[in-house]
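Since the structure comes first, as structure tokens, the remarks are kept for the end.
Rest of the complex left out; these chains stay put.
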Amino acid sequence: MNVGIIILVVLAFAAAGYIAGKRQALSLSAQSGIKLHSLSGYYGQTVALFAAVPALLLLIVWLLVQPIVVESRVSGMIPDSAIAQGSARSLVMSDVRRIAGGLDAVLARGGLGEDELNTISANTQTVRARLAEVGVALAGEVQPVVFEAARAYRQTTKSGALAMTIAVLGVSLALAFLAYRRIEPQMRARNISEGFVKSLLIASSLIAILTTIGIVFSLVFETITFFKIYPASQFFFSTVWNPQFRGGSELGILPLLWGTMYVSFIALLVAVPIGLMIAIYLSEYAGRSMRSFAKPAIEMLAGIPTIVYGLFALVTIGPFLRDYFAQPLGLGSSSSSVLTAGLVMGVMIIPFVSSLSDDIINAVPQALRDGSYGLGATRSETIKKVVMPAALPGIVGAVLLAASRAIGETMIVVLGAGASAKLSLNPFEAMTTVTVKIVSQLTGDSEFSSPETLVAFALGLTLFTFTLALNVLALYIVRKYREQYE
Amino acid sequence: MTDLTVTGASALAPRGKSLLELDERTRRRNAAETRFRMMGLVAVLVGVFVLVFLLGSILSNGLSSFRQTYISLDIFLDPAKLDKGGKRDPAEIAKVTTFGYAPLIEKAMADAMAAKGVTGDGVSAKAAGELISKEAAADLRRYVLAHPQAIGTTVNFDLLASGRIDGYYKGRVTMESAKLDRNISPAQLQLADKLKSAGILVTHFNWGFFTAPDASDTRPEAAGLGVAILGSVYMMVIVLVLSLPLGVAASIYLEEFAPQNRFTDLIEVNIANLAAVPSVVFGILGLAAFINFAGLPQSAPVVGGLVLTLMTLPTIIIATRAALKSVPPSIRDAALGVGASKMQAIFHHVLPLAMPGILTGTIIGLARALGETAPLLLIGMVAFVRDYPAGPPEGFFDPASALPVQVYNWTQRGDPAFIERASGAIIVLLVFLILMNLSAIILRRRYERRW
Amino acid sequence: MNSISSMNTTTTTTKASPMTETKISARNVQVYYGEKHALRDVSIEIRPRSVTAFIGPSGCGKSTFLRCLNRMNDTIDSCRVEGHILIDGENIYDAKVDPVQLRAKVGMVFQKPNPFPKSIYENVAYGPRIHGLARKKSELDDIVAASLQKAGLWNEVKDRLHESGTGLSGGQQQRLCIARAVAVSPEIILMDEPCSALDPIATAKVEELIHELRTNFTIVIVTHSMQQAARVSQRTAMFHLGLLVEENDTDKMFTNPDDQRTQDYIMGRFG
Amino acid sequence: RDQIQIAGSSTVLPYASIVAEAFGENTKFATPVVEGGGSGAGRKKLCEGAGENTIDIANSSSRISKSDIETCAKNGVTEIQEVRIGYDGIVFASDIKGPKFAFTQADWHKALAAKIVKDGKLIDNPNKTWKDVRADLPAQPILAFIPGTKHGTREVFDEKVIVDGCKEDGTYDVALAANNNDKAAATKVCAAIRTDGVAVDIDGDYPETLARVDANKNGIGIFGLSFYQNNTDKLQVATMAGIVPSVETIASGKYPVSRPLYFYVKNAHLDVIPGLQQYVEFFVSDEMAGPNGPLAAYGLVSDPELKKTQEAVKARKPMGPLN
């Protein structure tokens, strides 16, 4: 049976269990006259959960484990001699898999009977031709051992699949039956099914932790390698970023961090006031029709690919700032500048501030506004002094999200701010950010094991730690601030 | 009012004045009010203006990619060239490569010109053949392989015109630029004009742009978004199916159930921090976790979808938590008071009220996921892929491209015709985005209310 | 309660106010909530420096009418007001009238206490601040203290002025809202059931406050307690099903009402 | 896995995709999937091991390094074929409407180096316009868009233009003297590019350089020959040492700034991944990589020794140790 069908069957069991459980609960309660502890649906739900969840978990585990078991068994059948010079067991195994799959296809085509399959020995030419017929292309000749292995592979997989079907369906039925039998009016069915839902909720929130662990793990080894070949002190404290092809690079993170903060700061300087004003206007002043048009429209700003913004910065904003501000003010003549990138990025992250804040402002109870209007406050006073403070925790979240987005952006910085790392206060100078350098160091032409490439991982990890520290700080501040009102 | 200053208590005296005339202070406050309101309006207008500007530039660059110039030719499928054996054996016919088909097209072109009385005026037959895309030969070969019996007959084809000719009719190529251009000459353009008036050269809607796969640098006119659209659809399905439930579930736990302790603080900080992780780092994670560790295939939408899911989750979680937080506690009290469990109170009352915020987070998160290239760079999806992935679910594991990847790829190509394609792809991406968000926006409008 | 009596002495000079002028005059006021016709043709004159009580069964439109008087109904989208309401002879629904200035002049205490999620101090100081009633921090402190004292809340909160106003008990919140309204010293104060959540002692304090305010201010109060209406008001208006059924001197109203429905309503309880 | 997977240099990417496209059209095999991502990343992926999960071919705009070969060997990838597919010309081009340029390597060194020699002493580069560099160049401010330090092109630019120019104009000798005849140090002095905004690093690709030249008409950009050939209506190319860059001048070795392009094939995959051997042979066939093939038409400078490569590919000859 194929996996999809097994899942469907299990789900069908669950559905049946739901109905049966519900019925059973109702009839038991009617018989005994004891009031049900929970809504009858919860009894059904409990049975359904018992029927579906363990079985599906088993299915997943089985699907993960079976290939490993089968592979190790079958690969034992292949003698070392059958592995060509320079090849690897894993490659032979992929041949095995391909042949096994091909044999299945041949069978499905009806070109061969099951018993025939056992008799054709590895007359490899015919095998190859047969497989080619069904569209399975083999690159080389088939060795007899490999063919035998493929046959075994197919066999084991097949019996494994059968065992799996039986086990999964068995578990599903057995547990469903058990749960069904346990039904009695006093059973706390709601608590059981809610407990289950709650564990799902917890599991979901653990994904964040897993992701973080994954990120740290995928960065940390290369970072360690990097620090073995490049002194950490220079990386952290040097103010020069100047990678070279032939080695002797200077890879100080400071100019990049500075660029990151500078660009993000300018972006926030643009996005936060504009975004907040938009949110306020839309939620407090605008009519329904304007709101229903403008809000999604502004949200589209977040969906426009960043390359469009980048080109906008490069072609329009950059030269504009250079010709009308930088050069007249004598602040430089670079068309790419921190300011360019910051402005354009600010526009891009406006929706993060505006849309989220708008929802949150909208959720502030009307009674608070009434209270303020009743005292003779104007709308703007009400907004500034009553609505915004009440919405503040949510707005802080929105701003943090926007800041996060600004820190992670690449394309706009590359095209708008340039690629040279600099420690400078002049907003009309070209600078660059950590994220840009992560991408460019990772994708360049230089050797992977050179410090110039590996530095990308160190940059990633450092940025990760840096933003972590900022977030801890933000949390601390928000907590402290909130405590004033509690 | 003189006693105002004496004590705060005596400040509570009436201040009689007409309502019809504004006092100084009210006037100032009203001015401030108007200013504030104007600021809001200006902010909205700035946003809308930038949007209109960007959309305008995208549309003006990209709309032309939805039309395409074709050359309509009757081609004689010469058996002497295509099937020397004469047995119509597919294997034999397949031996003739596209290089073998080019002369047929060149000849058909010359015939057509002769038939309509169009003279080359110094354009050689080969140069005349260059008006036709290099893709044409491949189209022809594909047709012949599918219809071996057509060999020996004459078939009418709408063949793609080459990128420069197409660009000529879209204003990208001019006579002046052609003088300098190594790939086209003014004479060829003049010939194209004559062909147009002879009805051989036609322009019509470019379906291929939506269905065809990517093409190499030499054939911008043949490049399409078929594979990219499929890839993006697959990825978005995965992202939506995973990130929305997971994100909402995580937020509910953190906001409503989690006890205030170090561990929840840890999760909370973690999520905020994940939002700040550059997307390329998620690509590194995807490479390490899904491809190297879990053994999923390269360039596959399933990996892309998972990576984008992880990337989108923090956005959704943060937005959802903010929305949950803004639901007044009295609603929860009311539900608990009639004996609802916490779970019921949340799912029946709090969640629907938080829905607008959740949907906003989803819209923004998905918009970002849909337009993201950097993480795909590391998992092999920023690639030249010409074969369509299979239908789901197997197709999730086949190599595919994605819309933003196609945009990115095309903006890196040498031939300027790709710039138009890239803008066209952006339009498709935006339409995609709008369609995807439309349901969310409608839903959001249904849930929006004040209390 | 020393503070109150001391205050009384400062304001008694203005007591001799004429009782025939009108402060507020409403003519043919109609209010609709969408389709629903909530108030029908209400006309009433309210005298300055006096207390007018609105009574009537729940849902008859008392709050609605009260909210018309300072145009709070503007904030409800579905609400439409027709007719004229004049305050000091000026039509408050005139296009030239600024609702903000109007509301500064006509203060309001809402039926459901709605303190801001700010500290108690900030709740009260908010109004004086936006109207610029205090030039110095100390003046503001005085206003806050005086207002809280008047609302009878000072003793309970003087040690926790900087805790959140939403952490108060129901009755405390209500008094906080009263203090907040009094702090901006409007000419007219509209009170929508200001004592509903108050215990007798606190109620007495608020009633005392009303008495005191009456010397300078015009007060309109919605109440469900006939006793309270009788105790605090000079004039009483009775609403029923969106109609103003009767308006009369309080004494007359509770002894010998003109309208049958008024009689029934009052008797329904007392008869 | 049915399709060949290729990754690596973005310079080779256009050529590889042209070949992949033709390969898919003309054979029964699936069209190979070709990724960019940079030579370094490509070779890293190649060396991650043998198996279906790893790529088959790495494109590279420079020769594979010793350390890569070591990584490969460590991960069980012992046999790699090196296939040279041709040469990439690197050209200097400016806006089509601006003045014409005829450069020498020394001009570039004098324009962009951090330190140049004047009156026998090393000084900070004072040159503002090209005219300051050499009197018969136009009086246009110096502004150069050069590839970022991660680009293979930059390496070639540094070596074949800046350092060579440095030797030409005598700075090298002065630097050598100043550094006690330490050649490496002298080269370092030579290759240091000024950081006052005159030389702008481009991390993106040639289209970005073009866009920058568009936005700054004074700018001179560095491009690949094929990119220039596709944009002759917007760019005019400068001569280098009197030679106009073209497929012919590069093939003949007259034009000095060029580099070979390669790809590396994992031999272990040859008999496993369907079509791999055919693809490799197809790539270097005369039909594709020959002087009249589509690759040359697109701007790849055909390898004069293509025949040798074809034979080596047939024989699946793994590369020996680097010398």
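As written, the chain order gives the labels A, B, C and D, with residue 1 at the start of each chain.
Criterion: a contact is a pair of C-beta atoms (placed from the backbone, for glycine too) under 8 Å apart; a residue touches a chain by one contact, two chains touch by 3 or more.
Because the structure is a prediction, the values reported are computed rather than measured.
Asks: Which formula gives the number of each chain in the whole complex?
Replies: A x1, B x1, C x2, D x1
Simple rule for what comes next: only the chains that are shown with their structure count from here on.
Asks: Give me the set of chains touching chain A intersected with the set touching chain C.
Replies: The shared contacts of chain A and chain C, listed by label, come to B.
Asks: What's the distance between the Cα centroids of chain B and chain D, rounded to whole Å?
Replies: Taking the mean C-alpha position of each chain, the two centres sit 32 Å apart.
Asks: For chain C and chain D, let me know how many angstrom lie between their CA-based centres, rounded off.
Replies: That gives a centre separation of 83 Å.
Asks: Per the centroid of Cα atoms for each chain, what is the distance between chain B and chain C, given in Å?
Replies: About 59 Å separates the centre of chain B from that of chain C.
Asks: Find every residue in chain B that makes contact with two or more other chains and list them.
Replies: 29-30, 33, 377-378, 411
Asks: Mind pulling the residue numbers of chain A that touch at least two other chains?
Replies: Correct list: 365-366, 378, 381, 442-443.
Asks: May I ask you to sort the chain touch graph into line, ring, star, complete or other?
Replies: other
Asks: Sort out which chains touch which and give me every pair.
Replies: A-B, A-C, A-D, B-C, B-D
Asks: Quick one: which bits of chain D touch chain B in the complex? Just the residue numbers, please.
Replies: 1, 3, 5, 7, 10, 13-14, 16-18, 20-22, 24-26, 28, 30-31, 33-37, 48, 52-53, 55, 96, 204-207, 224, 226-227, 229-234, 287, 294, 297-299
Asks: Touching chain D in the complex: which residues of chain A?
Replies: Touch list, chain A to chain D: 84-88, 90-91, 94-95, 137-141, 242-246, 248-249, 311, 314-315, 318-319, 332-336, 414-415, 418-420, 422, 429-430, 432, 436, 440-450, 452-453.
Asks: In the complex formed with chain A, which residues of chain D make contact?
Replies: 1-2, 9, 11, 28-29, 36-41, 43-44, 49-52, 60-62, 65, 67-68, 71, 76, 78-79, 148-152, 154-155, 158, 188, 191, 195, 197, 200-204, 208, 211-212, 214-216, 267-277, 318
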